[in-house]
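Below: one structure, written as structure tokens.
A single protein chain has been omitted from the complex, and every remaining protein chain is retained in its original position.
Chain lettering (A, B and C) follows the sequence in which the chains are written, and residue indices restart at 1 in each chain.
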Amino acid sequence: MIVVLKPDCRSEERQAVVQRIEALGLGVHLSEGRERTIIGAIGDERVLRESGLESLAGVERIVPILKPFKLVSREFQHDDTVIEVDGARIGGNHVQVIAGPCAVESEGLLMEIAAEVKAAGCRFLRGGAYKPRTSPYSFQGLEREGLRLLARARREFGLKTVSELVDARDLRYFDEVDIIQIGARNSQNFRLLQELGRIGKPILLKRGLSGTLNELLMSAEYIASGGNRRILLCERGIRTYEPETRNTLDISAVPVLSGLSHLPVAVDPSHSGGKRELVEPLALAGVAAGAQALLVDVHTRPEEALCDGPQALTPELFRAMMDKIRLVSAALGRTTNQPLNTRVPKTDSSAPF
Amino acid sequence: MIVVLKPDCRSEERQAVVQRIEALGLGVHLSEGRERTIIGAIGDERVLRESGLESLAGVERIVPILKPFKLVSREFQHDDTVIEVDGARIGGNHVQVIAGPCAVESEGLLMEIAAEVKAAGCRFLRGGAYKPRTSPYSFQGLEREGLRLLARARREFGLKTVSELVDARDLRYFDEVDIIQIGARNSQNFRLLQELGRIGKPILLKRGLSGTLNELLMSAEYIASGGNRRILLCERGIRTYEPETRNTLDISAVPVLSGLSHLPVAVDPSHSGGKRELVEPLALAGVAAGAQALLVDVHTRPEEALCDGPQALTPELFRAMMDKIRLVSAALGRTTNQPLNTRVPKTDSSAPF
Amino acid sequence: MIVVLKPDCRSEERQAVVQRIEALGLGVHLSEGRERTIIGAIGDERVLRESGLESLAGVERIVPILKPFKLVSREFQHDDTVIEVDGARIGGNHVQVIAGPCAVESEGLLMEIAAEVKAAGCRFLRGGAYKPRTSPYSFQGLEREGLRLLARARREFGLKTVSELVDARDLRYFDEVDIIQIGARNSQNFRLLQELGRIGKPILLKRGLSGTLNELLMSAEYIASGGNRRILLCERGIRTYEPETRNTLDISAVPVLSGLSHLPVAVDPSHSGGKRELVEPLALAGVAAGAQALLVDVHTRPEEALCDGPQALTPELFRAMMDKIRLVSAALGRTTNQPLNTRVPKTDSSAPF
Partner (left out) sequence: MIVVLKPDCRSEERQAVVQRIEALGLGVHLSEGRERTIIGAIGDERVLRESGLESLAGVERIVPILKPFKLVSREFQHDDTVIEVDGARIGGNHVQVIAGPCAVESEGLLMEIAAEVKAAGCRFLRGGAYKPRTSPYSFQGLEREGLRLLARARREFGLKTVSELVDARDLRYFDEVDIIQIGARNSQNFRLLQELGRIGKPILLKRGLSGTLNELLMSAEYIASGGNRRILLCERGIRTYEPETRNTLDISAVPVLSGLSHLPVAVDPSHSGGKRELVEPLALAGVAAGAQALLVDVHTRPEEALCDGPQALTPELFRAMMDKIRLVSAALGRTTNQPLNTRVPKTDSSAPF
């Protein structure tokens, strides 16, 4: 950590800064420039972050040198984390597509959609039972009944399931959910993250509405520091001034996160754009930028959907998109799942997932 | 609600839109322009928000005409809501200053600070016991012990207390907290908001990190729709691209919220700027723009604070600011509390709170 | 255009609104709802935008129904505009890569880089002679000498050139520049745009630092309304709160612009991310999302570049990226140029550009 002193910093003030750093067991390195004196603190700067250095008289500002996250960083673990869920893997060179309705609405609809998701080659079915809605007057999800329907689809179609948790007290109902999703609004619900650190299930962690990538990694660090390192980071669009899209997909997040962290990275092209016609181009952009998973809204009757219908793909559009995802993945030497009816023979070593 | 049809919308598609609106019990008003046909839905458009209209073929976009919030709107209740807490009032023409440490750190420090807050004329003491921190390695607050210390200061100094709740399960420990604060990161924790709708305590509800004013009012509507209408809205700075300040205080939020809603509005000049020297100008700006409360970090030893020391005012700076707040309030015909030693005689009718 | 009246709008006020609309030659359509009355104006609403309707007493707000741009809209011209520059085309199904140094720095360097750009299969060489720099103390470009060097490279390598214009008075020096670039900071320099409407050269128009897509299209409309419709729109990243990247590439801009307008769309992956390692993933994402051109910084000695060295690709990285661009383009059924030494035979009908 670098401490920049004010130009008029007095020598007692400077001394106080040095003492504070040394009291914490760190070394001190003084460097007097022409216009500013700076102090380098040698050692684990994380202890300094709590030390109130920037409140000391004579201090102009503090410049951290190290990233504040550790367990989730690429420096801590060089190789990609691959999350394995009952034979299906997320991470590394593979592209997994997680698809399904935004909200579980009825048994009939869910089974209809699950069949389509399965037929298109997907291994993971998404579906919200607890829906955080901006308005108290909006449909809030089927809750426990929704999870029960999802479990039924899971067993019937042999799909793994992904569903959002909004309150730690509901965790006991998530036994048959394979991956727990934490939505944008809970991305910094630190209590919830701490509890997820103590369970064994993989977590799909979405970036906050206007979370920085650093904050997303710190939220992942909350989970990892509790002992659970099976975390899938998800870029889902950030809030900007642009009104043409619901959110602005920060496509750069994919390579930046993959550079900073060993965790796999997903893209949600549905919630980013908020419009059906944007899903395919954004999904393909995600794959081209290196995303290891996609989270896609699919609905057999989007015009009747109780939640986010305008962004749901019909099965037909979904299959067309899946074909292009396969082509782009292959062009870039990456693997992805094959649809049921065109499954490649076992000898194909490039798609072992 | 207005439904704008696509230029190439077919007549069956248009018919389907009309039927959907009528099926919901609303009237339909068709208007064919030269380049677009628009359909007006006559009636309570709130039922339409769930109806998936924008997913129907032939629909270009939907334009809501009414605000989505109701109970908290100025149209629903014309007169200002004034929150009364044991004789102290927040709202209307009065300016209340809520001050104290960002976090409760020790009994000695808290009592020291509470004495200063009291002496400066304040009726409300703030202090965090549960601290949502970006890093899992940072000080997370004294938790229940913090609330116990706060209760002690409350009794000793006759101050009302304000403290942040981050998890509904902790609510039982908040008996001696007079106003429950919901921080920016929980501003859209809808489950928590629903539970706050069922209790009798006033809620200080902060705007999300990048929440819109509409979203803040919808979060307030969550609480109000549960039955609790004693809500203090708080502007605490929003996230923008500007690096010189921690957040960008959206000062326009004060008059905009006061125009849209009957609820009182607070400004937090400490978390907005994140720098001690900005607190006074931002607090004064808040009062000048019409804020009915200020939330200010005060610390007797900011250089030792475990949390947000750089933005805490020393007691000396705090008193100087309080003097200016009184001058500006008076200049604009508003009332505010007087300090202990300069308390105006009872006959002064301008400060009845 | 829809005029929403205030709930307490008086009948004289309403009458005044109706008269104002009728005075402009538009029809009026009144619709009285339960909570609001709205007035629809039938006819070309563009005349209403100047009419001050929203300033009239009793008016709550105005909702435009039509887009404010016309000539550049997909409704005005259904088919893609393809810009042809001496046999090389930008638009439609083709992906053109425009590459070169951020700034022209010396003859030797420029020729070195031009040779690489040519060898990699590109038809267009970019190079800045006039550089808008944030600091008055930074290198401001070689100006006229820079343009002379660029013209030399153009002749020697048979490349078409792209260079930025910052002041209309310099236009006379741009004779041998094939495409005139308008940078983000001049994206709303309307006087300059008007002058470009009167010339015959294609314009590469960048989105403003925080321009909306609507504003970008309105800036294009300035040029088009002057008579010049050969405009290449360029997404170059927008300003957000995220510090890990120089700008946030708004990848959704590609499909959104292509939906709203017939003009071709380019992506600048170099200025977006501002980091060498992000260029390839962002370029590929651009192609996958449908971009018809890429604008890429290439430099043979980036560590000595006078401008934006950290984001410049070395020739080696550039060639590797070009190979992947070809693979992704082909996977999606799009064409792109081939490098000199692997040029496909004339019979290949898929790359006719």
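One rule holds for everything that comes next: a residue touches a chain if its C-beta (ideal position, glycine included) is under 8 Å from a C-beta of that chain, and two chains touch if they have at least 3 such contacts.
Everything numeric in this text was worked out from a predicted model, so none of it was measured.
Visitor: From the listed residues C:111, C:151, C:209 or C:320, report the one that touches the chain absent from this view.
Guide: Among C:111, C:151, C:209 or C:320, only C:209 touches the chain that is not shown.
Visitor: Which is it among B:162, B:285 or B:322 that touches the chain not included here?
Guide: B:285
Visitor: Just one of A:35, A:175 or A:316 touches the chain that is missing; which is it?
Guide: Hidden-chain contact among the options goes to A:35.
Visitor: Given the contact definition stated above, which residue among B:40, B:141, B:202 or B:273 touches the chain not shown here?
Guide: Among B:40, B:141, B:202 or B:273, only B:273 touches the chain that is not shown.
Visitor: Check the options B:214, B:314 or B:338 and report the residue that touches the missing chain.
Guide: Answer from the full complex: B:214 touches the omitted chain.
Visitor: On subunit C, what residues meet the omitted chain?
Guide: Residues of subunit C in contact with the hidden chain: 46, 49-50, 52, 54-57, 68, 132-140, 166-169, 185-186, 188-191, 194, 208-211, 215, 218, 221-222, 225-226, 239, 302-306, 309-310, 312.
Visitor: In the complete complex, the non-displayed chain touches which residues of subunit A?
Guide: 2, 4, 7, 29, 31-36, 38, 40, 42-44, 63, 65-66, 75, 210, 239-241, 243
Visitor: Just checking the interface: what residues of subunit B touch the absent partner chain?
Guide: Answer for subunit B: residues 210, 212-214, 238, 240-245, 248-252, 254-256, 259, 272-273, 277-278, 281-282, 284-290, 324, 327-328, 330-332 touch the chain left out.
Simple rule for what comes next: only the chains that are shown with their structure count from here on.
Visitor: When you average C-alpha coordinates per chain, which one falls nearest the overall C-alpha average? Tell me, please.
Guide: So the chain nearest the centre of the shown protein is A.
Visitor: Based only on mean CA positions, could you tell me how far subunit B sits from subunit C in angstrom?
Guide: Centre separation, subunit B to subunit C: 40 Å.
Visitor: Averaging only over C-alpha atoms, locate the centres of subunit A and subunit C and give their separation in whole Å.
Guide: Each chain's C-alpha centroid was found; their separation is 31 Å.
Visitor: Counting only Cα atoms for the centres, state how far subunit A is from subunit B in Å.
Guide: 29
Visitor: Can you list the residues of subunit C that touch 2 or more other chains?
Guide: Residue numbers touching two or more other chains: 210, 240-241, 243.
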